[in-house]
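This is the structure I have questions about; it appears just below.
Complex shown without one protein chain; remaining protein chains in place.
Note that the chains take the letters A, B and C in the order they are written out, and that residue 1 is the start of every chain.
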Amino acid sequence: MKINKENIESVNKKVAENHLNQFDFLANSLDQKNIDVDKLVSELSDFQVAIPSWALGAGGTRFGRFSFYGEPSSLEQKIEDVGVIHSLTQTAGAISLHIPWDVPEDYNAIKELAAENDLIFDAVNSNTFQDQKNAKESYKFGSLSNVNKPPREQAIAHNIEVVEIGKKLGSKSLTVWLADGSNFPGQNNFQTALKHTEDSLKEIYKNLPEDWKMFIEYKPYEPNFYSTVIQDWGTSFMLANACGEKAYTLVDLGHHLPNTNIEQIVSTLMLKGKLGGFHFNDSKYGDDDSTVGSVKPYSLFLIFNELVYGMRNNPQNPYPAWMIDASHNVKDPLEDLVQSLEAIQEAYAKALLVNQDELKQAQLNNDVVLAQELLQDAYRTDVRPLLAQARLARGGALNPIQAYRSLDVRRSLIEERGRHTVASGL
Amino acid sequence: MKINKENIESVNKKVAENHLNQFDFLANSLDQKNIDVDKLVSELSDFQVAIPSWALGAGGTRFGRFSFYGEPSSLEQKIEDVGVIHSLTQTAGAISLHIPWDVPEDYNAIKELAAENDLIFDAVNSNTFQDQKNAKESYKFGSLSNVNKPPREQAIAHNIEVVEIGKKLGSKSLTVWLADGSNFPGQNNFQTALKHTEDSLKEIYKNLPEDWKMFIEYKPYEPNFYSTVIQDWGTSFMLANACGEKAYTLVDLGHHLPNTNIEQIVSTLMLKGKLGGFHFNDSKYGDDDSTVGSVKPYSLFLIFNELVYGMRNNPQNPYPAWMIDASHNVKDPLEDLVQSLEAIQEAYAKALLVNQDELKQAQLNNDVVLAQELLQDAYRTDVRPLLAQARLARGGALNPIQAYRSLDVRRSLIEERGRHTVASGL
Amino acid sequence: MKINKENIESVNKKVAENHLNQFDFLANSLDQKNIDVDKLVSELSDFQVAIPSWALGAGGTRFGRFSFYGEPSSLEQKIEDVGVIHSLTQTAGAISLHIPWDVPEDYNAIKELAAENDLIFDAVNSNTFQDQKNAKESYKFGSLSNVNKPPREQAIAHNIEVVEIGKKLGSKSLTVWLADGSNFPGQNNFQTALKHTEDSLKEIYKNLPEDWKMFIEYKPYEPNFYSTVIQDWGTSFMLANACGEKAYTLVDLGHHLPNTNIEQIVSTLMLKGKLGGFHFNDSKYGDDDSTVGSVKPYSLFLIFNELVYGMRNNPQNPYPAWMIDASHNVKDPLEDLVQSLEAIQEAYAKALLVNQDELKQAQLNNDVVLAQELLQDAYRTDVRPLLAQARLARGGALNPIQAYRSLDVRRSLIEERGRHTVASGL
Partner (left out) sequence: MKINKENIESVNKKVAENHLNQFDFLANSLDQKNIDVDKLVSELSDFQVAIPSWALGAGGTRFGRFSFYGEPSSLEQKIEDVGVIHSLTQTAGAISLHIPWDVPEDYNAIKELAAENDLIFDAVNSNTFQDQKNAKESYKFGSLSNVNKPPREQAIAHNIEVVEIGKKLGSKSLTVWLADGSNFPGQNNFQTALKHTEDSLKEIYKNLPEDWKMFIEYKPYEPNFYSTVIQDWGTSFMLANACGEKAYTLVDLGHHLPNTNIEQIVSTLMLKGKLGGFHFNDSKYGDDDSTVGSVKPYSLFLIFNELVYGMRNNPQNPYPAWMIDASHNVKDPLEDLVQSLEAIQEAYAKALLVNQDELKQAQLNNDVVLAQELLQDAYRTDVRPLLAQARLARGGALNPIQAYRSLDVRRSLIEERGRHTVASGL
């Protein structure tokens, strides 16, 4: 299944005039505020978010999983799915693989397929939170932090192997999400677990190619319910510093305790040059992995406000790797991802609209009311015409969800693949 | 200090043309979606929110309070302050008094002053969470729930007196916020406290005029840090049912545990005909009493979506009483209230834009993606021109904050009142 | 696998003398405080907690499940497992079945087996949160609350069938845990979902035998991540009242928002005669389903303090049904359940030690310090000798975990069943 430009153009036609009206009016309004609309649209066009290979099938909870049809059952099909999303949105120009779920058999074929779909390979992800069939050592009681050396060594070797696979695909970074921790007080010695983790990460780091980065993810709980070795940004930051300058913290929006001020964490990490990657999703209760922007869009905007600030003012921080990390229990995964991408671009566009000079001035004057007005002025602006224009500029759909439905993509996928396929992964 | 229409008109002039452009374009767009813009603007114009008398001075925390200048030091000045807000926004047509802070000396004069400022008297509020000078009984260990009869009786009598005062002013409802609870396990017998509370409320209810309502507020914690007698909507609802049909639950946005789904509570209460009143504010951590819409504007929209649904579909529920209940530690209180009113109207306008027919159809089809799109389509719309138009229709300011500043209101207030006045209240 | 009395006696012998010393000393101390130790031990002996059939195998999270050996793979083996626990602890004299996981083939044989193990059948549990193979209707978008009638009818019929199965086994109650809700704003109409739920529950209630009870469980989130139809005790209580006097609220400790005062909810429900059942577990973050007492033992004590108070002072409330509802990712499930039972008995024993007369007097005097001292005096007492004595009185083990290990129970189970069995259920 591949969506060609002609299909998209024909769908766009029906809404083109209305779009043009809306865009012109908005562009004109922004112009009066001395905003460079062309630049803004071009920044939006350039913003690309990786799709993780495991997000293309229906997810589930510990209480079960409901069936969904036409899921990709091979790496090839996963790439095709991301290709579909990228054709429509023009903002999903990368795929992030999960090893061992996505080990290519024929690297060249896979790279060609990705190129055809205009996709590059983003960070590769290791998996030490599950036991693989025939694995010699179990991760039931931890991987990089395990009290015993053999599982630690197996986990280190696995990460190194993931890097090797990534190298063949052109990836430039490794994401380590360490689920290690404990379910009950007393189970773990915190200090031993932390020291083992630091040593293991350093071992992996040693094997990192010169031009690679290592992203260290943190999470307060789940799958462990009493403690997690890398429980917060402070721990991740400390470990990244211990490893070296190619090691960075990765922020996943869902991985925080209730009420955490995430935007402040983002800001601190960028100031210190240590924000390496970002996983987008949304949540109301815990790590709910909901569609980006579906629950707290204003928080997302505030976070983007810090990201934009950091990208402009913190040369010490590399350009972060962007990825969606959401799960889809009751939606078509592709539609869900399109909604997530839209929400990300929306937050980014609004953050770009913030008048940073006036904001700075208001802050210097302690004019709290004005500072709030400035943020809200940007946030309240309806930026959808800008997003559509950015997609249009690259041949994408003006309205991707409508296009996906008009083109009957899911039906085609089911026809090609059959109904009862199951995506590998969670 | 009173703002006259001419002042406002002169300020409006400078932004009138731009407003008209924006409004026309938006009205045209909405028209194409078959939305009756006139009706919408008129619904917005009709929506009036009460200002509590205690919100007009600088607030504080238990760690102290920073000075602010030109605060109102009498009930008359408080009414004038609300008059200023109402002149500018045309959405603050009521004031909610707190007894004993606001007992009028001359009822007729006060009523005339209110009328001159185009204000009515909304719910009156009793205070049994502090000891008043010369009070015979202390509320240190509770008021309506106290283990001893004399403080219970004093608290009941106080509430009845508040009703008497309210009657003289034309109020039609009494709000009971009961701070009673306990700071430590064992301090209270929960059942005794609940039974005393129910009996006390019934006693007050008996003295309620025929055309009055009693609002029972709930709150999980603070000022008590272990338990609160009326800790949640379930308890308030149970007590309201026990009292009778004139008793209702009052929802204050800040009075919920982390992650509570407040919109669902609102919906349930309206279905059961028991949502009496609403206190607006916002919060990130606890009962922060921040400016409405400053932290979670999408949540506010989702709540308004239920309110609009209920107002249309639940004739069993009376029209709720609306009030802001926020506190202002670092902002000019009047500017803060204007920002709150704007956020309320924005959420209301967006909720009115939701296409309820299509939403219902999407729900019947379990089309979760479309249901989300429909809510987001309304939410993403920039409704500010509608709000400005609704204000304009009644003689208000197109941009109230700018108008307040252009007219140098705070300077005038300081000149009239002096710098170091202190508002009565918290 | 069955543990006989002789085995237990031989294990007890080794620690009998030490136990006797400890018990005598404690009994003597309590005696001096005018506590009737015999009565206390007898109350502890009588306290029996049901084991759910699904708690006997290793659990997991949405990220996977690690293997465990010797799990029961049939209803018969599950009953045997509970029999083992009950032999050792003498406090697990009931099993709670989950349909369709545990439908008996031969009812008489099953009843005989249970009787041999000294077990009765507690509440039966229905399952409408998963789709069963060959089910006509899917619960992906809800069961009792579904917008469509056929899945609602299927779910109602399933519950009625569960009652029929329960009748044949001698159960006297049905537990309805309704996972229904929504993952995204807009997905559900809250009022429609609530009304459907109420109607469905009433339909089930109609089919309840005269001497049965229906327990309505509540939960704020998971598996749904935006809203849950029966989200809190207030909703459950409202629905129970709507159904009738045989319908009750069921409290599961893990099903609350952060910081909820659960003991107050328990107290309110007992005052209103509506606390039907109780699910024990513990948690630090969300619904973690950890071993009872492993995280917040003092909270458990405070809850038991209310349960004891209610059982003594609220004749309007029936004797509640007690059940453990925990999950075991890194422990031997049987050992974990033994630890849970110990923690429950400990909290119960400590609550029985609270001097209610003095506590009441302290409360009447608002002597907060003394009230706390009284609770803490009970809580700080080491009641383990009482628990051991209560087990001993019925032929149980003085130290059940040690006995389980001395008797090498798990090895026997693996030998009998093989290593790689998998328990049916979650």
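One rule holds in what follows: contacts are C-beta pairs under 8 Å (C-beta built on N, C-alpha and C of every residue); 3 or more make two chains touch, one makes a residue touch a chain.
Because the structure is predicted, anything quoted here is derived from the model rather than measured.
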Left-out chain, listing which of the shown chains it touches: A, B, C
Contact residue for the chain not shown (choose from B:Gln130, B:Asn148 or B:Gln402): B:Gln130
Residue among A:Gln48, A:Ser73 or A:Thr268 that touches the chain left out of view: A:Thr268
Chain not shown: contacting residue from C:Lys172, C:Lys202 or C:Lys284: C:Lys284
Selected from B:Lys140, B:Lys195 or B:Arg419 as touching the chain missing from the view: B:Lys140
Per the touch definition above, residue among A:Asn188, A:Thr381 or A:Thr421 touching the missing chain: A:Asn188
Residues of subunit C (touch criterion as defined above) contacting the omitted chain: 22, 25, 29, 258-259, 261, 284-285, 291, 293-299, 330-332, 335-336, 339, 346, 366, 368-369, 372-373, 376, 379-382, 384, 401
Contact footprint on subunit B, counting only the chain that is left out: 59-64, 66-67, 129-131, 138-141, 179, 183-185, 187, 220-223, 225-226, 258, 283-286, 288, 290-291, 294-295, 329-331, 426
Contact footprint on subunit A, counting only the chain that is left out: 140-141, 147, 182-192, 194-195, 220-221, 226-228, 231-235, 237-238, 257-261, 263-264, 267-268, 270-272, 302, 305-306, 309, 313-314, 359-360, 362-364, 366, 368, 371-372, 374-375
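The working rule: only the chains that are shown with their structure count from here on.
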Topology of the chain contact graph, where touching chains are joined (line, ring, star, complete, other): complete
Chain whose Cα centroid lies at the greatest distance from that of subunit B: C
Two chains joined by the most C-beta pairs in contact, as defined above: B-C
Numbering shared by both copies at the subunit C-subunit B contact, with half separating same from different: same
Intercentroid distance (Cα basis), subunit B paired with subunit A, Å: 39
Chain centre separation (subunit B, subunit C; CA means) in Å: 43
For subunit C, residues that touch 2 or more chains besides their own: 140-141, 183-185, 187, 220-221, 226, 258
